[in-house]
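Note that one protein chain is taken out, while the other chains of the complex remain in position.
Just so it is clear, A and B label the chains in written order, and each chain counts residues from 1 on its own.
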Amino acid sequence: MKLSEIAKIIGVDFNGEEREISSMSTLKDADATQLSFVSNSKYIKDIQESHAGAIICDSATQDAVPSGATALVVDNPYWKMAVISAYFAPALEDIDSPKAVVGEGSVISPNATLANGAIVGKNTQIMAGVYVGSNVEIGDNVTLYPNVVIYRDCKIGNSVTIHANSTIGSDGFGFATNQLGEHKKIYQNGNVILEDDIEIGSSTTIDRAVFKSTLLKKGVRIDNLVQIGHNCEIGEYSVFVAQSGSAGSTKLGRNVVVGGQAAFAGHLEVAAFSTFAARSGVTKTIKESGKTFAGFPLMDHRVWLKLQVKLARLIK
Amino acid sequence: MKLSEIAKIIGVDFNGEEREISSMSTLKDADATQLSFVSNSKYIKDIQESHAGAIICDSATQDAVPSGATALVVDNPYWKMAVISAYFAPALEDIDSPKAVVGEGSVISPNATLANGAIVGKNTQIMAGVYVGSNVEIGDNVTLYPNVVIYRDCKIGNSVTIHANSTIGSDGFGFATNQLGEHKKIYQNGNVILEDDIEIGSSTTIDRAVFKSTLLKKGVRIDNLVQIGHNCEIGEYSVFVAQSGSAGSTKLGRNVVVGGQAAFAGHLEVAAFSTFAARSGVTKTIKESGKTFAGFPLMDHRVWLKLQVKLARLIK
Partner (left out) sequence: MKLSEIAKIIGVDFNGEEREISSMSTLKDADATQLSFVSNSKYIKDIQESHAGAIICDSATQDAVPSGATALVVDNPYWKMAVISAYFAPALEDIDSPKAVVGEGSVISPNATLANGAIVGKNTQIMAGVYVGSNVEIGDNVTLYPNVVIYRDCKIGNSVTIHANSTIGSDGFGFATNQLGEHKKIYQNGNVILEDDIEIGSSTTIDRAVFKSTLLKKGVRIDNLVQIGHNCEIGEYSVFVAQSGSAGSTKLGRNVVVGGQAAFAGHLEVAAFSTFAARSGVTKTIKESGKTFAGFPLMDHRVWLKLQVKLARLIK
């Protein structure tokens, strides 16, 4: 998409250097072919260091845009980013892609749907009612139980099992809101990557990234009815018990254990080998590894036990 | 259905005026062609003012039944209402209705199912495994991702997106319980209405009304794994984050924001522009608009923060 067209759509007078924009990304990740945006002046440093080809910004941040990037100055950069994100969204299915390819020994139910461009490995079983989207890649020895849905462009490693009615790659929950309280969808043009040896329960939902990938690393175990938000990164062998969840962009180290109904706020980092008791509510980054937590607000598990004793006394 | 037949089914000696009863409704909403019921003497005023054609009541409430209505006096009105509700339930599908009608430019997967009587607008995409029930009306520019289920009689506006494995119009959780502890289903003969420009995540469930409609107004945004109970009304542009929910008959104003895992009890009213932090538990009506809450029991968000400080001191 031409930069001049983008400028026109978001209502910017464009007289800079024309260039082709391939996609959108964050200030940190964008390269010269990509469009980025800034909606908050606390990201000044990220703007200055960005390699993006163009940046949607407002008058308060435009001076920070580096010389290599074209500044597209608007009143509400976040809203305009949402507007333009629709133009980078692919079709629901790539009708013109070649038919799905299935490896040796794999069994695909006649009642499953493989969209064009999908690639399935060897000795994989895809049961009735499963939907595999365009360009999805599925490894060897995978089992997809009935009615699993894999949205387009996601990647599923080897020896992955996904139980019935789970969804991989639905849109992350992203939108801009204007002063009238109206919402504008931010198209989620990333994907989900599941590495090898992962098991996911039934009716679990793992959202695709807004840019790049939501990532579950090798050996992760996820129970039923769990929510993993867009752009999360779940470390090797981490475990989510039923009805737990994480908001977007949170990164867990390896072997983190998340109890039932526990949850993480977004944009946190959680050290490896952390354990969270059932219904923990995690709103801060955890830097020290190997500790056990409980409660909401979160506290050391032993402190939580102590607090319960104090509260019990309060009642008497 | 004849009133005399209804009387016979619930074991009432009938010698009043015969009339045709078309359906059931609440005391407030019922008209002369409808049957209503009262199970609690605190609704005396609603009985007196009801325009229902007949009212199932007990000996404690029968005197309040107005002259225009026939009183059907029983020992356990709520149980008998449940018994009779089955007789007003439509078939799972209207086999004799005309085949589904699909508007110009719409793409229906060959693996989707449109029941007889369904009407689909223009430029709508219905993907594999989707089920659209009898008499469902779907607008223009709608996207139903794979395996979405829309129960019969529901209405979906224009520019609505529903993600995979979500269910619109499943039965509300309603039953009567007798003194032996047995349950009797109250058939949920209402529907769900989604207005325009709504997005709903994956594996979310929105129950149909027992009578009339569960209503989501224009611009609502619902994340994954959210539960909306029967007869709720969700105001314009309101937002439910993942794993939150509402019990039945709660009414939210516009632009209410509901954090992850937060929940509402039933039969509440919530003022516009209210914000609820993650895991809030709302058990009381909120009259003043524009405030922010947290905790369970619910409190002002600033008070909740103060309480956490006090509790932290308690531990030391």
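As a working rule, contacts are C-beta pairs under 8 Å (C-beta built on N, C-alpha and C of every residue); 3 or more make two chains touch, one makes a residue touch a chain.
A quick note: this is a predicted structure, and the numbers were derived from the prediction, not measured.
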Original post:
Out of B:N147, B:S213, B:S238 or B:N255, which touches the unshown chain?
Top reply: B:N147
Original post:
Which one, A:F37, A:Y237, A:F264 or A:F293, makes contact with the chain that was left out?
Top reply: A:Y237
Subject >> Sole contact to the chain not displayed, among A:H163, A:K184, A:K217 or A:H230 >> reply: A:H163
Original post:
Considering the entire assembly, which residues of subunit B contact the chain that has been omitted?
Top reply: 92, 111, 113, 129, 131, 147, 149, 151, 165-167, 170-171, 173, 175, 177, 181-183, 185, 203-205, 207, 225, 227, 229, 243, 245, 247, 261, 263, 265, 281, 296-297, 299, 303, 306-307, 310-311
Original post:
Please identify, in ascending order, the residues of subunit A that touch the omitted chain?
Top reply: 109, 111, 125, 127-129, 143, 145-147, 161, 163-165, 199, 201-203, 219, 221, 223-225, 236-237, 239, 241-243, 254-255, 260-261, 273, 278-279, 308, 311, 314-315
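Simple rule for what comes next: only the chains that are shown with their structure count from here on.
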Original post:
Hey, how far is the Cα centre of subunit A from the one of subunit B, in Å?
Top reply: 31
